[in-house]
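Encoded as structure tokens, here's the structure I'll be asking about.
What you see is the complex with one protein chain gone and the rest in place.
When the chains are written out, they are named A and B in that same order, and each has its own residue count from 1.
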Amino acid sequence: MAEILIEKMRKEFAKGGTVAVNELTLHIKDGELMVLLGPSGCGKTTTLNCIAGLERPSSGRIYFNGKDVTNLPPHLRNIAMVFQSSLLYPHLSGRRNIEMSLRKSRLPKDEIQARVQKAASLLKIEPLLDKLPSEMSGGERQRVATAKAIVREPEAFLMDEPLANLDAALRESLRPELVNLQETLGVTMVFVTHDQVEAMTMGDRIAVMNNGNLQQVGPPEEVYNSPANLFVAGFVGSPPMNFFSGRLARTEGGFDFIYKELQVELSGRILENAAKLGETEIVLGVRPQHLRLCRSVQSGALEARVFGIERLGKEFIIIMEHEGDARLKAIVPPDFTTKPGEIVYITAKSEQVFLFDPKTEKNIAFM
Amino acid sequence: MKDVYTKWLVIVLVILWTVTPLYWFLSMAFKTPAEISSFPPSFYPKHPTIMGLITVLGRQYVSRTGEVFLPSGQSGQVVRGLLNSFILAAVVTVITMVLVVPLGYTFGRLEFPHKNKLLFALLFCVAVPPIVTLIPFFALFMKLRLTGTLLGLVIVTLTITVPFVTWLLSGFFRNVPYVERLARTDGFSRFETLVMIVIPMARVGIMVGAIVAFLFSWNEYAFAQILVNGTSATTLPASISGFLFQHPEPEHLSAAVLYSMVPPFAVAYLLQRHITKMNIVEPMGR
Partner (left out) sequence: MIMRKGTAELSDLRFALLLTLPVIVFMAAVVLYPLGYSLWLSFCDVTFLGGLRAVFSGVGNYMEVLTSPDFWHSLWVSLRFTVESVVLTLAIGLGIALVLAKPMKYSSVMRSVVILPWAVSQYAAGIMFSYTLRGRTGIVTALSFLLGGNRTIDLLSGPAVIEVLAISNAWNTAPLVAFFLLANLEVIPKRLYDLAGIDRLGSLEKFTYVTLPYLRQTLYIFAAITTVFSLKLFDLVFVQTGGGPGTASATLTYQIYKECFRNLNLGYGAAMSVCLLIVILAATFILYLLIGRREA
């Protein structure tokens, strides 16, 4: 199996044009499921295409198990790829589609048949082998595309949003299947998605990208619990993190974060780093489940007007407006009663907040 | 009820519009010379006969009443024209498709500098009237002694079919799903991808392109009329015009035109099924 090392890779499509991927260095371990996560146009698919050999980096190198493959065409890299929306040859049956993966392999015919059979039974797609892609459902196409990828017994699976364009229920049921398959085969997998839930649930590690730049790499819980910067903090997590642009103010005991009426007393590691910065502009981030809502005036609480309530059963999401600022979201237990138009008061606890430097956008915990 | 009547009324109108000229003219092929020269003209053949269809092909025809009809004077040219038209159309279609498939693929799917300029040049070729192309070809062929030869006619006919069919096909290729990357990861070279994957996927478009190339060369008249009319390289359209300007024999003319319409009508079903898959409205995308 393969360990993939991307070293200082840069890709621009036209000389001097926009930079799709900028000086990316990423080490994907053998047998790991690495998710490339980011909004559209962030360079994640370009990165995947470069790993596959479909595109050539403008500079930088790519190594498979220490071997430089930067200039190798796709079929000499021993990878398999599943394309967006599980692309298949529309004029070929499921079986012929899968066989095409081995057409250039010089394997004997019966070996090819055996492998197709094995992949088909592993993915339970025997009934689909004689159907055309147009006669399959989205989920069925996805399975056939996966079977097409595994028959080659590749060192690495590359998946470009294979679950996009499927309905939510199907996506949820296919996710653990793909993870299970990857673990069974013990193969390295690079999985591209813009869906942070998909990334969190599937990845051994997540590489978050934005505007061609790598933002953070780490296991899902690390990316979630200590986001490296504003972008990662805002992109990972649902509903997204709430941000307040305020300032640091020195107090007798240490530092407070101040934004309008909102006042958060800082403590622990954050306080140490805040102390180094001194009184300055700062961005405070709080995840929705960590916002405390109160229906009576409190000192240090921000006043906001309830705009809407999403009742999810086990919890409610309260959407609030604050003087025309961006909307705030809070997750509260279902016993919290309110209705649109009411005024609530928001507070946050020191150990549950993040602080970001507004200029560098970095999480100050990483200082 | 009223809606049903108007629906049938318009359907009948469309059929009448389509069929009347065909019927009026082609029914003459089944009339006797006497009936054709009678006045006022009759609406249908009163004594239907296949005399015209037989004698125009150079055979003698004896009617049931024992009347003998000699072969048409133009029949030599018609038979030769029929044969030459088949040769011309087949050769032009094959050459056109060999030239046009890679061209259509290139314009439809690849990105390269000056592509739009080349496409405009191509559309310009479609817009050049054949009569304009004919002037230099006429002069050149006089020098090269290519007037009155099928070779010359094949060359000029390609100037019509190649640009037009390229236009049709590049639009079609553009709408074929983008499987090139899939094919590359499967280890196919670009050329193999084109031949083994994209062309089979585009077979409907290629078939329609070939039909159109066949129709255009089968129906081509201006070049044939000027370059090969009256020679041994005559084509069916050119030989038919011989009827027009020499001695009008409407039943023979009609029979010859009827023969000339058999291949086009034979492919009409395929055309109506697939012609709109040719994306001529946006050959280069928006």
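The rule is short, and it goes like this: a contact is a pair of C-beta atoms (placed from the backbone, for glycine too) under 8 Å apart; a residue touches a chain by one contact, two chains touch by 3 or more.
These numbers come from a predicted model, not from an experiment.
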Contacting the left-out chain in the complete assembly, out of A:Arg56, A:Arg96 or A:Lys362: A:Arg56
Interface residues of chain B (partner: the chain not displayed): 7, 10-11, 13-15, 17-22, 24-26, 28, 36, 39-43, 99-100, 102-103, 105-106, 110-113, 118, 124-140, 142-143, 155-156, 158-159, 162-163, 184, 189-192, 194, 215, 218-222, 225-226, 237, 240-241, 244, 250, 253-254, 257, 260-261, 264-265, 267-269, 271-273, 275-276, 280-282
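Criterion: only the chains that are shown with their structure count from here on.
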Chain centre separation (chain A, chain B; CA means) in Å: 57
Of chain B, residues touching chain A in the complex: 177-179, 181-188, 197, 200-201
Chain B-facing residues of chain A, complex: 49, 52-54, 73-75, 79-81, 83, 87-91, 100-101, 103-105
